[in-house]
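Missing here is one protein chain; the remaining ones are kept as they sit in the complex.
Chain lettering (A and B) follows the sequence in which the chains are written, and residue indices restart at 1 in each chain.
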């Protein structure tokens, strides 16, 4: 096993986020807890420049507006040119027509390296007739692994589908991730944080399929360790930051729980 | 006693917020801690659609702009049509002319089901010549119960006036709530969270007068339980989330402290 954690702590990659106003602090703080450097900059006048000095770009449409989408496209173009990974978290796709249209607009104009969403968000992006309850997944009537694989193939991207089991596909293969804990769903923002974590693992590993797997395993293991010590969502988030900060490759090695198909 | 808590946990109502950028995470996370689902969406292109799939709409003008006010009116119209409750948190009314004008604009164009504010904010909305210190109440020279009742009558709304004692009026009757704890005032955001909690209790109870009372009692009891275990505002907010998450109708039944007039 390589040691992504040490690489992150040593190189301190700069992770540029254009994200939502709800969990923006949590995304920044989780990036920092892993030892990387977050930067958030959404002004169209500087966002491409900020991306150009960064090692990954994380886009999250949780509280999107036209202006934010424009900034995302400017930054993603810059990232595509610099060949740094672009992660797109499809928050709320399937809940309003506007989100679906804006997601489509982004896919039409730039390349997304890693597409992340919950089951109904990814199903919607894959063209299924599903709906999302705000930013919460609904049950989907299609085989999730098939959906992930097809979307990955059609977009030439890695697809990360989060839920009780996380599914990652590169269009051919599948990883099933069984790390994590239901307490992660008891707080707002673990989904958004996961996209940040994927961003920072992808910033130090050109194999984005493996980087996504590592990211969810490391983050999930921290979630499991935090859950053991917590009495509710308040103490859980405190412990989650502490466990991430104190994570070691050895701890994760013993607790990683994934399957390759 | 009915069991609002169980109803919330079972139906997981979607609570749409158009709120301020300071406490937006806290409002979302508190909604989640109670077992409901928060969604924040302020773009005029989608906000009405998001309201249409929600069970309550919470408006908070803490960091208002013209654009945010427009989004609020679009969403509130959608909520009025769908007959889901609209909660308006009058943050900072009485501190600047702009806030007063924007609040008036909202009341002119849509119906607000539940108006929430501190003593000076509510007094200002009721036409009294009072001032608010930023977003902090000042002492008012009028009888708070009378002010709450009159505003409730004139707007055909429930009025929730928060302070050392909370006063709720439907224009005829009054509830005085004596739950809660001064530590709730030691952190930023408990007032905003209270509006979210009212929103989620109103989403499962058409009697908004009783729903507001329940909301403040449940939230106040959690605050009291959290305060016992806390050493300051940092540990208090952690414990508040934990206590809310672990609240039961039984615990609250024994600690509820309100009076009906």
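Quick notes
What we mean here is this: contacts are C-beta pairs under 8 Å (C-beta built on N, C-alpha and C of every residue); 3 or more make two chains touch, one makes a residue touch a chain.
What you are looking at is a predicted structure, and each value in this text was computed from that prediction instead of being measured.
Here the missing chain is touched by one residue of B:41, B:115, B:135 or B:200, and it is B:135.
Chain A meets the missing chain through residues 12, 14, 16, 21, 24-25, 28-29, 31-33, 37-43, 45-46, 49-50, 53-54, 237-246. Taking the complete complex into account, residues 20-23, 25-26, 62-66, 92, 95-99, 133-136, 186-189, 231-235, 238 of chain B touch the chain not shown.
The criterion applied here is as follows: only the chains that are shown with their structure count from here on.
For the pair chain A and chain B, the distance between C-alpha centroids works out to 32 Å.
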